[in-house]
Structures are given as C-alpha cells and as structure tokens.
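For this view, one protein chain was removed and the others were kept in their places.
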Amino acid sequence: MEAITNVLASRYASGAMRAIWSPRGRILLEREFWIAVLKAQRDLGLPIPPEAITAYERVKEQIDLDSIRRREQTLRHDVKARIDEFCALAGFEHIHKGLTSRDLTESVEALQIYRALELARLKAVAALVALSRRAGENKNVLLAARTHNVAAQLTTVGKRLAMFGEELLLALEALDPLIERFPVRGLKGAVGTQLDQLTLFRGDVGKVVELEERVLAHLGIQRTLMAPGQVYPRSLDFAVISALYQLGAGPSSFAKTLRLMAGHELAGEGFAPGQVGSSAMPHKMNSRSCERLNGLHVVLRGYVTMAEGLAGDQWNEGDVSCSVVRRVMLPDAFFALDGLLETMLTILMHMEINPAVVEREVRRYLPFLSTTTILMEAVKAGVGRETAHEIIKEHAVAATRDLRTGKIVENDLFQRLASDRRLGLDAPALERIARDTRAHPGAAAAQVDWLMRAVLPWCERFPAATDLKPEPIL
Amino acid sequence: MEAITNVLASRYASGAMRAIWSPRGRILLEREFWIAVLKAQRDLGLPIPPEAITAYERVKEQIDLDSIRRREQTLRHDVKARIDEFCALAGFEHIHKGLTSRDLTESVEALQIYRALELARLKAVAALVALSRRAGENKNVLLAARTHNVAAQLTTVGKRLAMFGEELLLALEALDPLIERFPVRGLKGAVGTQLDQLTLFRGDVGKVVELEERVLAHLGIQRTLMAPGQVYPRSLDFAVISALYQLGAGPSSFAKTLRLMAGHELAGEGFAPGQVGSSAMPHKMNSRSCERLNGLHVVLRGYVTMAEGLAGDQWNEGDVSCSVVRRVMLPDAFFALDGLLETMLTILMHMEINPAVVEREVRRYLPFLSTTTILMEAVKAGVGRETAHEIIKEHAVAATRDLRTGKIVENDLFQRLASDRRLGLDAPALERIARDTRAHPGAAAAQVDWLMRAVLPWCERFPAATDLKPEPIL
Amino acid sequence: MEAITNVLASRYASGAMRAIWSPRGRILLEREFWIAVLKAQRDLGLPIPPEAITAYERVKEQIDLDSIRRREQTLRHDVKARIDEFCALAGFEHIHKGLTSRDLTESVEALQIYRALELARLKAVAALVALSRRAGENKNVLLAARTHNVAAQLTTVGKRLAMFGEELLLALEALDPLIERFPVRGLKGAVGTQLDQLTLFRGDVGKVVELEERVLAHLGIQRTLMAPGQVYPRSLDFAVISALYQLGAGPSSFAKTLRLMAGHELAGEGFAPGQVGSSAMPHKMNSRSCERLNGLHVVLRGYVTMAEGLAGDQWNEGDVSCSVVRRVMLPDAFFALDGLLETMLTILMHMEINPAVVEREVRRYLPFLSTTTILMEAVKAGVGRETAHEIIKEHAVAATRDLRTGKIVENDLFQRLASDRRLGLDAPALERIARDTRAHPGAAAAQVDWLMRAVLPWCERFPAATDLKPEPIL
Partner (left out) sequence: MEAITNVLASRYASGAMRAIWSPRGRILLEREFWIAVLKAQRDLGLPIPPEAITAYERVKEQIDLDSIRRREQTLRHDVKARIDEFCALAGFEHIHKGLTSRDLTESVEALQIYRALELARLKAVAALVALSRRAGENKNVLLAARTHNVAAQLTTVGKRLAMFGEELLLALEALDPLIERFPVRGLKGAVGTQLDQLTLFRGDVGKVVELEERVLAHLGIQRTLMAPGQVYPRSLDFAVISALYQLGAGPSSFAKTLRLMAGHELAGEGFAPGQVGSSAMPHKMNSRSCERLNGLHVVLRGYVTMAEGLAGDQWNEGDVSCSVVRRVMLPDAFFALDGLLETMLTILMHMEINPAVVEREVRRYLPFLSTTTILMEAVKAGVGRETAHEIIKEHAVAATRDLRTGKIVENDLFQRLASDRRLGLDAPALERIARDTRAHPGAAAAQVDWLMRAVLPWCERFPAATDLKPEPIL
C-alpha cells in the first residue's frame, strides 16, 4: 500500500510543528508519560522493580510503527497494541497500572496541543514583529486609503500595516490566557472519578493527588480538570481551534489587501530567484503566497467546524465518536495555522512597496479627497454650504467623467475649481489645501508608533520571535 | 406589509436581551451617544449652543421607526436618515460633527455587544449556580456511569452534573477576559486616522484624545482600539460569537445526557401543569426543553459560521460587505444563547431524578462493574490472572446472554461466580466486594464539593445570578 | 413587548418571499390543509357534517396571532393552540382527525419550502437572463483578463459576465431535479407507520393511500416519502439549503469581481438618484449592493451550517431538537437568497461599464500580454528560444520598473523591443502582433453567444423571468 502523506504537514507546516504531531513523536511522548507515571507510582510506594524502569527507558526510542500497526489489526485496540509493543521491547509488564486508555491519550494529546499552542504563539509574535517593522519602514508613505475598495481619505502605508498588526495583537492577547489556563484532564480513570488510582493506592487520596501533581509536573502544564468524565470537555478543543482561526484573521485580511494592492501595482510579494511558470514574466509576478495564506485560513475554518461538531455533543461520561475527528482536526488545524504563519513571515520578508505607484494614486485621488476641506474653506470664504457643495460636485462629476472617458489623463479638479469664480478659492488657496491635506494624514504615523511600542513587551517575553526565519516555502 | 417577527427574539429570548437589541432601543442608544459626543465637544470648546443639547435631550425618546424608514427609502443611507429624523425633531443640526457613520454605528454596536455579553455572563453564572445546587442535592446518589452509552463504572448523579458544571465554568473563565479586554473602536474617522476629529479640533491631539476618553466613559467600556480602519477587525465578532458557542456547550452536553437518561426513565424534565398534546400521558413526558436547548446550540453554530466569513476578509480599510451579516448574526446569536440559557434554567428548576430507576440500573450492572475487583481478589486468592479472567468472562457472557434472552430477569452473575469453585471466592466474599464497590465510587462526592466551592466566587461577583429565575417558556 | 422584526425579511427579501413565510400565511396554509384533509376524509366515508366544513371554510381567514399565542402559553403546545383556535372560531371539532402534529406541520413546511424553491428558481432564471443580456451587450468589449488579480491575457467584458452566467446556470440545473423530486412526508402518523389513519379507516389500506393522494393533490407536490419516522429526514433540508448556497455562488463571484473592477474604475454599480452620505461624491460611488450581495452569501452559509447540524442527527423515529433550528433556518435562508437575487437584479439593471478605462488598461498591459506571441515570432525569425526569452524579459522588467517608478507613463515595451536588433522584429512587425492580439481574444465572443442560446430554454419555461423587476432596495 502506497502511503499517502498528509499534504498540510508535508507542503506547508514547519519541521517544528511536524515534530509535535508526528506518529513517532507521539509514541515517544506516550512512552515518556508511562515512564513518568511509573516513577511516580514507585516513589509513592507501589512495588515496581527499578530494572523495569531502566528497561523501559532503554527501549523507549525503538519505535516500529509497522509492528504496532500489526498488533492493532489483531487486537482491534490501538492503546493495547502500543502497550504490548512497549512491554515486549522492555521485557516487563509494569506500565499503564491503574490507567485507562484515556488517562494516557487525553494527557498526551493535551500535551501536544499545549506545545503546539506555544509554538503558534511564538510564530504569531514573530509575524507581529515583522509586520510592525514593515509598518515602521512605511510609516510616512502617503497612501490613498480605500473604503468600499475606492479611495476615501489619505493614510500611510505604515498605518495600513499597523491596522492588520493590531488585529493580530488582539488575537495574541486572546490566545495568551487560553494557554495560561490550559488544563489537562489528569489521571481520572474510566469515568472520571479517579476510582482506578484510588483502588491502586487503597483509597489513599493524598497519594492520588500527589501522583497527579507529579504527572502534571512531567507534562509542564499547571492545571488539571477537577470533575471530568472519561474525556475532557470537547468545547476546550473548540476554544483552541477557534483561537487559531482568530490568530489567522489579521494575516488573512493583510494578505487579501496585499492582493488588492498588487492588482494596482502598489505593492507585491517580490520576485523569488528561480521562480518559473506563468509568474516568470514581470507583469505576472503574482500574489501566490498571499493567495495561499487566504486559502489556509479557509482550511482552518473547516477544522473549526469539526470542533463545533464535538462541542456540546457529549453523551454521558463520553465515548469515541470524537476520536476520528480529533485525529484529523487537531494536527491538521495546527499544520494549517503553522503554514499560514510561515507564509506570512515569508511575505513580510519579501514584500515590496512601489512608492511611485503609491504616489501616482495619491495624486490622482487627492483633489477628490480634498473636497471636504475645500467645502469648509469655501463656506468660511462666505459661500453658502449648499451652493458650495453643488459647485464642487458639478466639477467633481465632470472631472471624473473626463478621467473615465479618457478625455483627460491627470486629475484637473483643482484647476476647474480655481477657475470657477462662484467658489471664491483661487489656485494658491487650493494648492494650500492640497498641501495641507498631504501634510496631515491624521494620526497615521502616531498609530504606527503605537504598534511598535505595543510589540515590545512581546519581544521581551519571546526573544526568539524577533529573528525567527520562515522555512523556505514550496 | 405584514411584519415578520424575529422568531428567536419572540419565542426564545428574554425581555432583557430583547431590550438590548430592539430597534427602538438602538435608536435611543445612538441618540444618547450623539448627545454624549455633543456635550464632550462643547466642553472641549466647540461652539455648540446649550439649547441645542437641551432640545436633543428632550426629544430623544420620540422614536418613530416608520418615519425613519421613509427617510431611508429616499436617502438610501440609513445613518443619514436617522440624523435627519433626530435633527428634525430637535429643530437643530449639531449632532454628528466630525463623525462618520461608522464612528456612530461601530460604537453603538460595540455597546450592544458589551451589554449583551454582560447579560450572557450573568445568566451563565445563574445556570452554573443552579447546576451546582442540583449536583449538591444528588452528590451521593449512585449511578451507573456510561461510556459508549453502556455502563462502565459507578459514579453519582451529582458528579455527572458536576462534570457539565465544570465545562460551563471553563467557558465562563474564557468569557471573562473577553469582556474585560473588550475594545470599542472609538471616534477614528472615515479610515481610522482620526482625521475628522483632528480637523474639527484644528489638530489638537490632546483634545481628540480627551474627546474619545469621554465617549468611552459614556459607554462604560475601558478600552479603545488604537489603529483600526473604518471598522474594527471583524475577528473580534468571531471571538464574541465563538465564546457564546463555547458557553452553550456544557448545557448542550448536559441536555443531551438528560435526553439519554429520560430514555431510560432515570430522570426527566418534570411535568409542567397544563401541558397537553402528545406529551400529556405520563409515558410521554418528553424532553422537549432539552431538545430545544440542543437545537439552539445548533442555531448558534450557524452564527459562528457567519462570523467566520467576516474574519480575515477585510479589504483595505473596510467596507459594508459585513453589514447585512452583522445585522443578522449579532442579535440572533445573542437571542439564541439567551434562549439556550433560559431553557437551561427552566430545565434545572423542574428536572426530576427517579432514584428507584437509577438504583435498579445500578443493581443490574453492578456485578459486571465489579468484575475488575473480583479479578484482583481472585488473583490475591491464588488463581492465575489469565485463568481468573477466563472464568469471569465465561460467566459474564452467560449472564449477559440469559438477561438478553429473557431467561433471567435479575443479574445473577454473583451467584454464578460464587458457585464456581475454580475462582475461590464464596458468596460472602463477593457480597463484600459488591458492598465495597458501592461504597467507593471514587472521588465523585469530593468532585461535587469542589464544584460547589468553585461556584462561590462567581456568586459573590454576581449576586443577582444566585436567584435569577427564567421567564416562562413557550 | 416591542416586536423585533426579522431583519432579513424586512430589509432584503421581496414581498413574494415574505408572503410564503409570514405567520399569517402559514396559519392559512395549515387551515387549508386541515380542510383538504377533512374533505378527503368525508369523501372516503368518515362521518363529517357538511356544515362543519362550511364553518371552517368561512372562518379560515380570521387569523388572530395574539389569541393563538395566548392559547399556546396556557397549553404549552403550539399545534394544539392552533387547533383550538380554529375550532373555537368555527364552532366545530372535526379537524385534525387521525393526524399527529407532524402530519400537519411537516406537510405545511414542505409546501412552504416547495413554493419558495419555485420562487427562487424563477428569480435565478431572471438573474441569468439579465446577466446574459449584459454579456451580450459587452460581448466584444476587449478587457484585460486577470488571474491572480493581475493582467494575464485578453478577454472581453461580455465573456467575463458569461463566465459567471455559466456558474449560475450550473446551479439552476442542480436545483431543477431537486424541485422535481421534492417529496412530502404525507400523513404517516406518530412514528411513520400510518397507524392512526389506518385505525381511523379500520385498516382499509386503499382508503389511506387514496387519502394521502388527495392531500398530495391539494399540495400540488408529486411525491411522498414511503417509510419516514415522525419527521422527514433532515438531510432533505440540507439538500435544499445547500442548493440555495450554490445558487448564490455565481452572483457572489460576479459581485466580488465587480467590486474589484470598481476599484480600478473599470465598472460600477451606477449612481442612484437621491443617494447621499459618504457615497454622494462621484469618487465615492461605491459598490454597496455588490458588498451586500457578498454579505448575503455569507449569511446563507450560516444556514447551511444549521442544516448540517440536523442532517444525520435523527434519534430513533425523531424528536423536536430540529424544531427551533428549522423555524430560524428555513425562512431566513430563503429570505437571504431572495435578497441576494433581488440585489443581483438591481445591480445588473444599473451596472455601468467605463469603456475608456477598460481600454486604457488594455493598452497598458497589451505589450506584456503580447510577449508570448512576440517570443514565437522571434523564434520563427531565427532567434534561439532561450535567447529570445531573455531579451524580452530584460525589456519587460525594465519597462515594468520604469512604469512603477513613474519614469514613464505609457508602456513603451514595443518600442524597446523594436529597437533591440537582437530580436529581429521591427516596429511594424510588433504593431502587427499587437493588432492581431487585440483582434483575437480567443473564443470570448462565441462563448457569450453560447450563453445567450443556453438561456433560451429557461426563458421559454419561465417567461415571467424575462422581465422580472427587482423591488426597490434600501
């Protein structure tokens, strides 16, 4: 049978994320978990021979997925297959005492999620840092801001980037408490009452509590659930996956906007050396990475849907109807987000702004964007508000029409208005207005400064994020 | 034209939630917002006649939706229609100075969301309190816990309820920082650069900051966005709606489990006086409220999807492609959640546990559930593990078969095992095991105690939640 | 209590669609259904006094929603409330014999869905006709087709429209068999076995079959389910709602592309008289209707999600966990689609193409778009392929750079190539290539012709669609 590889893992995710979710990696996590439980049980008085622990330690990295699979086909039970394999390798039968399958699998999967969340946070910080840098570089580059995809007012390129940076920052702030509060189910037994460990320790509650604490310490997670059933509530999975989706939203809006800007030649992804195919000619330098990023956000959405299907659907103390969903959804959602952030980092590394095109667009729209001010000045100069509005609109409509019919190439609205005596504003007055408009794009630059400051505490917490490089992308 | 009412609002949501989202309520919020801005602008030096403010105050509650609608049909602009109406009533034209439509609508909608979130939190706390009380009442009622929908181990009814309580608690803990961090966009102008207010205040940054702070104080929200575009990032809407979905998950799992329990006559919703139709006969006392609750959770899921469609889809500084989505999604999601929590409170008020049926089920399954212990005792008594397992299984299979074929009515596995000499356990020994099994359902009771303690700080923060009564439901 | 209106119904849907789903309309459908059953039962021999039928007929349009609601609050059973009201009005108690609630409600809801599907089909045909007309008008208007949002090859405006027309046509072809095969559940009784009617007719299978056929004839639907439970399978609802979503996809892609074109001033929605607000100045003529259309498609997606939550979730013979979902999802999905198609018709009525801007873009990109042909001609003229490619790319990169830095305004790639001796193509040769490229935009025009022909059979089947006018939109 030809193995079919996971396309998200192999094409889009980074090595670090793949390592967390790889089948071999998972087996190793499980074995380390078993050994940690074993040691804790021994320390707490269970009769476990030291040579057994040594034996398990020695063979824990001998991972033969095919052998495990063959066992599973016979036993029709995945965890039992893995227990048998590990015991056969070690020559002892001491692991998994007082554990049910879910004590193992819920813990190991929680650990995978936890580590993957930490990695996602790190990368999101890296993306935020990179975005704030690009915002800083372009903080004063005037740009015709667009609402409804048409020019509306001036802003700066940097401010536009800062806008998406703030969205990413908000998502990071939402992710943070999720990681801090993240609970693991713990060794709660078949239906969550801790019966099995209590039995093992002859009802000694203190020892069972201590056992669980040692296991938490091994996992590096602070918190355990207090009253779960066989499984932890699947709405926690939903909280995780929806947090990933939120994390992807700022980059996705950024990518969509960069695709729009590329359509106007205002900006682009840059041109990778050696790139061929339909994108080899300069006019075809397309936004393939931005498109990919947007695609990955859509992919993530599918996993949110899967998580929704599990949340609120627990029957009694639980069952395995969630099993196949989680096998697919958990790694794939993290692979998708990881690929999304890798792509984001790549785009930010190569993105090019074309200042002359940006400026040409400003020039084209500036007269229109100044009309509000012109109106105010005309009113100050004594013209009635309605009259002034009508005059300006008349010329604006005419200028627009002539630009659109090709009668004129450059926007001549200022000239038209200057030559209309009714408005009482001469050319120098209008030029002054234009100059003033350009000089004051509101608080755009200050907002960029704000973002750059806001990023600093994240850089301090996660110094590795400040120079995290994306892996080369396909 | 016959008005078609919003079915979620009219059939499921409470008066308090309807009030937040009602068209008239919203108009009033907008007018109060305009007046607050007006007062702040006056205080900061803009020339606004006091009699104008008085006039607006006087007419603010004269809300004629038909008149506004007629204006909108002419103007094809919803905000302008509402400005004109308010100004016509007041006889002044001073509101909305330096504001763009979104300065108004984003603020008012954020306020609606914020208040609705607070209401949702209060109700969720009320549901948690009610659930913990029912858990407390049933903390020691032995119950056959089920995994895969079949009996697995003993637990207690109270612990089962505590399990869903913890899920609700986790969602509340996730909701809390969302409310605390909730930002309003503020008066950021057409493209988010604050140009319009800066112009109005002739570039006086300090005054613009002060104006925004006063507006925040009016709204009662702590935080403002720093670098938005025309709109706030729609991933914030996603964060809100997905938090609601998470909030509904615990109740939804509880409701599903209660439907399952009702199928076994273990518990039910109780019988409302006057109830008729197919549910009037006692055997037909059905779980209609639980079914409704599950339905409302599915409804919520639809609004998560809508929110997903907006997040990450911002083009440049924004547009109104989100408008229709938010008009539908925001109120309807909160109506659905509110109806869900109202239904939850109603169920918890009327829910009946049938202890005799619960006990009958325990008796039926206890022998099977004791097999693990029996095995251990047999091994202690000197029987080989494999041998013991085979013997027990042989009798368990036979007992199961006879129960299922109707050959026996009561589970006689204990007798069968007692009479099998190979196992070395006599009737008294087995009785002792059964007694012990019943006496020690693990940490079930302690877990209920934990929940009851965990609820206390929430009761202190939200005392109104402790005796919040649901409205009568249809 | 202030009634909160359904925003999709009141702002977006047409009167015809509202009429299908209005509460009063539904009551009337139910009453007509009861009367039809009553007549059929009488004809088949049940003792029903003719004056009872007359009495029901007489009062059937006396619909007092408040009175019904009061009854429901007492009875806690919606169908019983409506039975009692109708009987009280008529002074008889003969309706609903041998019926269960679901015999009534499933039938009436199926009828609403069926009629709403027919209306949706009609409007979709109208949109298709309008789209094909605009395609025809612009069939030869050369346009720079874009892939990755950058110019790729020539096409025509008409062909671009035809592309979206074909997508709509494919959705219509998918909708058609859904309507033709649409089944109603029929009078199948409490658990689908027809027990109740069989009892009423003392086991006379022939009469029960005949009764159901008469009811189908009354509904105007051809087909009944044969083995349902209490409800029809909810995957049928999913099939309906997902068909609506597919129907919205072509218009949604069209609207998104028109928003992109408006960003380049290539086309726009036109300027409605009286329109005010931020869109009053000509440069601000924004694509609000296209944005709304895209928003409505996102809204629809939410209802697909709700339908997904019902499909595959039937417990035994059914329950009412689907009830609240369907109350929301069914009307709202149809309102959203109806609003989407109304918006589409409005856009198509007012859409303006700006031929001069379209042509300017063609001119700007034509030299780049001709490079493939230039390469071929250079090879024919004896230059090595790789060499030719390098030369062309060199000049293309330079021209692009100069255009983007503002060094040149018009694309001068042809001149650059003509003056490069290495390529062996002089100015007339290059002009010929340019002329040829413009003259042959592939099969664009023929594809428009194809669409116009493909629309004809639909016009014949649905003549009302050919001049269906949208209602004025807000």
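Just so it is clear, A, B and C label the chains in written order, and each chain counts residues from 1 on its own.
Going forward, contacts are C-beta pairs under 8 Å (C-beta built on N, C-alpha and C of every residue); 3 or more make two chains touch, one makes a residue touch a chain.
Note that the coordinates shown come from a computational prediction; the quantities given were computed from them, not determined experimentally.
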| item | value |
| --- | --- |
| Of C:Gln41, C:Thr105, C:Ser242 or C:Thr371, the residue in touch with the unshown chain | C:Ser242 |
| Touching the absent chain when the full complex is considered, from C:Val191, C:Ala356 or C:Cys459 | C:Val191 |
| Identified contact with the non-displayed chain, of A:Ile95, A:Leu200, A:Leu216 or A:Val325 | A:Val325 |
| Touch criterion as defined above, residue of B:Lys139, B:Arg234 or B:Arg259 at the omitted chain | B:Arg259 |
| Touch with the omitted chain, as defined above, among A:Gly302, A:Gly406 or A:Gly424 | A:Gly302 |
| Touching residue (missing chain; options C:Arg31, C:His297 or C:Arg326) | C:His297 |
| Hidden partner interface residues of chain A, rising order | 1-12, 15, 18, 21-25, 72-80, 100-101, 190, 259, 272, 274-279, 286-288, 291-292, 294-296, 298-299, 301-306, 309-310, 315, 319-325, 327-329, 331-332, 336, 339, 472, 474 |
| Sites on chain C contacted by the missing partner chain, in the whole complex | 145-149, 152-155, 159-160, 162-163, 165-167, 170-171, 173-174, 177-178, 181, 183, 189-195, 198-199, 203, 205, 208, 225-230, 233-236, 238-239, 242, 245-246, 248-253, 256-257, 260, 294, 297, 301, 304-305, 308, 311-320, 373, 440-444, 446-448, 450-451, 454 |
| Residues of chain B in contact with the chain not shown | 146-152, 259-260, 262-265, 278-288, 291, 305, 309, 354, 356-357, 359-360, 365, 368-369, 371, 393, 396-397, 400-401, 403-406, 409 |
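One rule holds in what follows: only the chains that are shown with their structure count from here on.
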| item | value |
| --- | --- |
| Cα-centroid distance, chain A relative to chain C, in whole angstrom | 33 |
| Chain A-chain B separation of Cα centroids, rounded to whole Å | 26 |
| Shared-contact residues (touching 2 or more other chains) in chain A | 146-149, 152, 260, 305 |
